[in-house]
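For reference, the structure is listed below as structure tokens.
Here the complex is missing a single protein chain, while all its other protein chains stay put.
Which chain is which? They are A and B, in the order written, and residues in each are numbered from 1.
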Amino acid sequence: MAKTNPGRFFEDYRIGQVIDHAVPRTVSGGERALYHALYPARHALYSSDEFARSVGLPMAPLDDLAAFHLVFGKTVPDVSLNAVANLGYAEGRWLKPVYAGDTLRSSSEVIGLKQNSNGKSGVVYVRTRGTNQRGETVLEYCRWVMVRKKDLDAPAPEAVLPELKPVLAPEDLVIPEGLDFTKYDFTLAGEPHRWGDYAVGEQIDHVDGVTIEEAEHMLATRLWQNTAKVHFDATHREDGKRLIYGGHVISLARALSFNGLANAQMIVGLNGGAHANPCFSGDTVKVWSEVLDRAETAAPGVGALRMRLVATKGGAPFELKGDDGKYLPHVLLDLDYWTLVPR
Amino acid sequence: MAKTNPGRFFEDYRIGQVIDHAVPRTVSGGERALYHALYPARHALYSSDEFARSVGLPMAPLDDLAAFHLVFGKTVPDVSLNAVANLGYAEGRWLKPVYAGDTLRSSSEVIGLKQNSNGKSGVVYVRTRGTNQRGETVLEYCRWVMVRKKDLDAPAPEAVLPELKPVLAPEDLVIPEGLDFTKYDFTLAGEPHRWGDYAVGEQIDHVDGVTIEEAEHMLATRLWQNTAKVHFDATHREDGKRLIYGGHVISLARALSFNGLANAQMIVGLNGGAHANPCFSGDTVKVWSEVLDRAETAAPGVGALRMRLVATKGGAPFELKGDDGKYLPHVLLDLDYWTLVPR
Partner (left out) sequence: MAKTNPGRFFEDYRIGQVIDHAVPRTVSGGERALYHALYPARHALYSSDEFARSVGLPMAPLDDLAAFHLVFGKTVPDVSLNAVANLGYAEGRWLKPVYAGDTLRSSSEVIGLKQNSNGKSGVVYVRTRGTNQRGETVLEYCRWVMVRKKDLDAPAPEAVLPELKPVLAPEDLVIPEGLDFTKYDFTLAGEPHRWGDYAVGEQIDHVDGVTIEEAEHMLATRLWQNTAKVHFDATHREDGKRLIYGGHVISLARALSFNGLANAQMIVGLNGGAHANPCFSGDTVKVWSEVLDRAETAAPGVGALRMRLVATKGGAPFELKGDDGKYLPHVLLDLDYWTLVPR
């Protein structure tokens, strides 16, 4: 019997099935430092223990997206090894900050299945939860992927499509315990703009750009223990290119959005996201944002903004889709998230 | 007087000479995190403090090979600066796990000398020991290198060839105190295969591959404070290529072997190893393994496997040498080691 992991095929999934993913991971100051080396991350709450304490947290947490990547990376061998497309995200919520010393693991429940009409593949919906060493859920999100069938004769399962919220409501968002922005230091954070300064519909060109190198995206993707061949093996694709992990683009885009959104400190909700076009080494990534919605929260001094974050490789900002409704070729990422901002 | 280190030449070594190597090093979570960024390392015992505690250790140790590289790196200025070839390893044993906070140093004893018949170089055998801040030996191994003479008129020393075991016996292996695999969690570790599932002669193609970038091998090699010119200075070799540190290939190969050997948690013995051909940036490394032997141990639930680990740059798996008995040109590494596996 072959000892290597062949991955699951469409016919291997069952509604309600729970998959406990392998390789728990303890994080330390090392992961925090690497995140700052890999991305131009400057949000003060994740950079300074003192700043984090000044807003009611015990110390600076691991970047929210680093937590996401660590939880996500564990799911790859079980969920997306034989995936032909990563179709979407929904209902992503950060429930507890992750701190140095925490050990993360993750598990996924199959919540939807629908075989494609061609009979060769199907769509698998999972809800993934990341938990810490105390068994507390730190993060959960839904993802759906198209997965190949191995046995084309395997019977199609009854189609089950989960009801997923297109957008999280403000009351769905979980504010970290103790978070208090009433003594927020705007000078240390880097910009004066408050929650009230952002208007729905406002667009921001974040100006800065980063040209990606192979070594960088591989270091990052390995750090999250996401070992999908296509990111590392230049002989795997016919064109000899290594596809950059979509999460690398998300983190790069979020970090680049600091310039104009320095006070968008925490990410607490992921409404959806599309990897519109593949990203490769040599691409120069630039980003723009749009304010989609605003909401108050019960936490002192804390407001929420729903933001669109778009990463492009060249092209003018604020252009997203063509007349055909499809993403323009230079668009890499279209992300819809909720963030916490001082009022 | 020149203040830079010219390195030792063959005539500078004496049997019984002990060289205390410079630059002790304290390790932290930073080195652990970097190891995960540099290699696709996923063995659970080194990734999770919780998993390590579940098998009787106080926390996740530094990867065994990282400990090896740190100890090895210190020897380079004293042993291999004027080496023309790295000939072999033997009797490598890991005696104590290395944890964040430990400070490592190393020393080498000259245990063999033999001048070559051409009178221009000779073979130097050393036994190197790595010790922690408590003076405990954490690792020892023998290595032999061919070193140039500077003074060709220096008299040849009496030839002394050490008796080195071609293979460590199971009773030579040191099992970390407290290690207990009876409650081993195979789901968290990533594969169901136990010690008893591996048969002598069984071969495993580990499937995954990594294309190496210059920045990556230099970051890694520097991290171990191995500063041999040939790895860093593109003007040093006539062909303008930077030779990749052999240890980088060892770590990459070991990490890639996770897929099929996820439960080969700890490396406790190094029987031998050959860097069959040089490795350069752009090479895509793939690996295969062969089970060479099996042994029981006195530790609860712990078995030992003697494994061959072969790294290649392309070429079919399981092909090692040609009809002439020489390594095939695509073979990079042929390593023979003992590892601990749950029974």
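Convention: a residue touches a chain if its C-beta (ideal position, glycine included) is under 8 Å from a C-beta of that chain, and two chains touch if they have at least 3 such contacts.
From a predicted model like this one, the values you see are computed outputs, not experimental measurements.
S.K.: Looking at A:31, A:78 or A:233, which residue reaches the missing chain?
M.R.: Among A:31, A:78 or A:233, only A:31 touches the chain that is not shown.
S.K.: Using the touch definition from the top, which of B:25, B:53, B:294 or B:330 touches the missing chain?
M.R.: B:25
S.K.: Considering the complete complex, identify which of A:139, A:249, A:262 or A:335 is in touch with the unshown chain.
M.R.: A:262
S.K.: So one chain is hidden, and I want to know which residue out of A:18, A:152 or A:188 touches that hidden chain in the complete assembly.
M.R.: A:188
S.K.: Kindly note down the residues of chain B that lie in touch with the hidden chain.
M.R.: Touching the missing chain: residues 2-5, 20, 22-31, 33-34, 77, 100-101, 103, 105, 133, 213-216, 218-220, 222-223, 225, 227, 229, 232-236, 242.
S.K.: Considering the whole complex rather than only what is displayed, give the residues of chain A touching the chain that is not shown.
M.R.: 28-34, 36-40, 42, 44, 47-51, 59-60, 100, 187-191, 193, 197, 204-211, 213-216, 219, 258-262, 284, 314
Throughout what follows, only the chains that are shown with their structure count from here on.
S.K.: Nearest 5 degrees is plenty: how much rotation brings the CA atoms of chain A onto those of chain B?
M.R.: To bring chain A onto chain B, one rotates by 120 degrees.
S.K.: State, to the nearest whole Å, the distance from the C-alpha centre of chain A to the C-alpha centre of chain B.
M.R.: One centre to the other, that is 36 Å.
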